[in-house]
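On to subunit A.
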Amino acid sequence: MSGSFSLSVFGLAGAGLVAIGLFGLIVQGAAFRKILAFNLLGGGIFLLMGVIARRGAAAGFGGDPVPQALVITGIVVAFSATALAVALLLRLQDAGEQNSAAVDDRDRAARQGDA
Partner candidate 1 sequence: MSLLTDLVTITCVLAGVVFFLAGTLGLLRFPDTLTRLHALTKADNVGLALIVLGLLPQAGTFLDALKMVAIWLLVQLASGAVAQLLAEVALRSAHAAEAKE
Partner candidate 2 sequence: MSGALDAGIAALLLGVAFRVLLARDPLGAVIGFVALGLVIALAWVRLAAVDVALTEAAIGGGVTGLVMVRAAARLPKREGARQTADRGTNWIAAGLCVLVFIGLSAVVLGLPEPAPTLAPEAAAHLPGTGLGNPVTAVLLVYRALDTLLEVVVLLLALIAIWSLSADASWRGAPPPPGPRQPTEALVFLARVLPPVGVLVAIYLFWAGADVPGGAFQGGAVLAAMGLLVLLAGLCAPPRIGDRGLRLLVLAGPVVFLAVGMLGWAVAGAFLGYPEGAAKPVIIAVEAALTLSIAVMLALLVLGPPAGARQP
């Protein structure tokens, strides 16, 4: 790593990724593409945290371990969010494919039968 040049390059890349993700989140119509854009945005933020961590290299460590650990947590949280959003989207898809009123009634009946 050649010092501050590389840090600046990755800092710009992170900021760019944030901007691209934000743009996608605003203008994309389909929820699926919004979910992808959310992941781009998240990736950019994590990269910026990586730059911040790298700036804090000290005590023989290649980077500040605190932001690095935060990114690991953040990646897992972002994955959970993506999985939930996709599950919702697919469920919505299923609900739309069939006659929705009939589905609702059957759902409710199933719920009540199990409860």
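Candidate entries met the following condition: all candidates are chains of the complex that A comes from, given by their letters.
Please note the rule applied: a contact is a pair of C-beta atoms (placed from the backbone, for glycine too) under 8 Å apart; a residue touches a chain by one contact, two chains touch by 3 or more; residues count from 1.
All values reported here derive from a predicted model rather than from experimental measurement.
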Selected neighbour of subunit A [touch, this complex] from 1 or 2: 2
Subunit A - residues contacting candidate 2, complex: 1-2, 5-6, 8-24, 26-33, 35-37, 39-40, 43, 46-48, 50-66, 68-73, 75-84, 86-91, 93-94, 98, 103, 106-107, 110-111, 114-115
